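This part shows chain A:
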Amino acid sequence: MSVDVLIAEDEPSILDSLEFIFRRAGWSISSVADGEAAIAAVGETAPRVLVLDVMLPKRSGFEVLKHIRSQARTAGLPVLMLTAKGQQQDRRTAEALGANGFVTKPYSNAEVVDAVRKLMGGTA
Partner candidate 1 sequence: MTNRRKFESIAFFIPVLGAVVIMPPIVLMFDRSLHVFGFPMIIAFLFTVWMALIVSAWALSRAAPEFGRRQRADNEPTREADE
Partner candidate 2 sequence: MISANVAIATAVAYVIVLFALAYFSDQRARSGRGKFLRSPLIYTLAISVYCTSWTFYGAVGSAARNGLEYLAIYLGPTLVFTGWWFGLRKLVRIGRSQRITSIADLLSSRFGKSGRIAVLVTLIAVTATTPYIALQLKAITSSLQVITGASAVNGAATGAFDEVQLALVIAASMAVFTILFGTRNVDANEQHHGVVAAIAFEAVVKFLALAAVGIFVVFGIGGGFSEVYSRAAEAGVTLEGSEMFSSRWVAINVLAAAAIICLPRQFQITVVENSDERHLRTASWAFPLYLFGMSIFTMPIAIVGLSMLPAGANPDLFVLTLPLTFDQDALALFAFIGGFSSATSMIIIASIALSIMVSNHIVMPLALRTPNSFGLGDGKGVTTLLLNSRRAATVFILALGFIYFWATQESAALAAIGLIAFAGVAQFVPALIAALYWREANAKGALAGLVMGFALWGYTLFLPSFESSSPWVADIVANGAWGIALLKPQALLGMHGLDPLVHSVFWSLFANTFALVTISLATKQSALEQLQSALFVDAFRRPPGGESRFARSSAAINDLFFVAQRVLGYERAAALFDEFAAHTGVQRRALEPTPEFISILEKELAGSIGAASAHVMLSQVVSGDNISLEEVMQMADETQQAIEYSQQLEQTSDELRSTARKLQRANERLRELDQQKDEFLSQVSHEVRTPMTSIRSFSEILLDHQDLSNKERERFLTTIHTESLRLTSLLDEILDLNALERGEQKWINSPTSANAALERAIDVCTPLIRKREMELKLGPPPAEVHVNANPDRLCQVFINLISNAAKYNDADEPFIEVKRSADGQQFRVDIRDNGPGIPASEQKRIFEKFSRGRRGSSSDQTGAGLGLAISREIISNMDGKLELVRRRGRGACFRVTLPVIAEVEAAE
C-alpha cells in the first residue's frame, strides 16, 4: 500500500493542519509521530515524498534522513525537511545529508504544498 506523502511530525496540531492541506491537494497520506516510526513507515508505505520534522522524539529527523540515504532502496526518496529552529546551521546539515527541500516553520500552506508538489514532479 503506497501513499503519496508520509508525514513525520510530533506536534499533533501541526500534523492536523498538514494532513488537512495535503488531503485537499489530493494526496494520500500516512503519518507518524517519532523517528523510529518514520524509518519503519518509509519501508512499509513506500511514499513518493517524505515530509520530515527535524525535532522528533526517539530519533531526530537528521538521523532518519541519514538512515534513509544509507539504504539503497530508499536512497532516492525525495525528502522535505521542516524545522522550527530557523537556523542556517540546520539548513546546511539538511543539505549535507541529502534533503531535497527545506521549509522553516512557520510556513505558509502554499509554500509546503508547492515544495511537495515539486518533489513529486521529480520522481513522477
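A quick word on the picks: all candidates are chains of the complex that A comes from, given by their letters.
Definition applied: a residue touches a chain if its C-beta (ideal position, glycine included) is under 8 Å from a C-beta of that chain, and two chains touch if they have at least 3 such contacts; residues count from 1.
Owing to the predicted nature of the structure, the values given are computational and were not obtained by experimental measurement.
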Task: Complex member in contact with chain A (any copy), out of 1 or 2 - done: 2
Task: Residue ranges of chain A in contact with candidate 2 within the complex - done: 10-14, 16-18, 20-21, 24, 55, 57, 84-87, 104-110
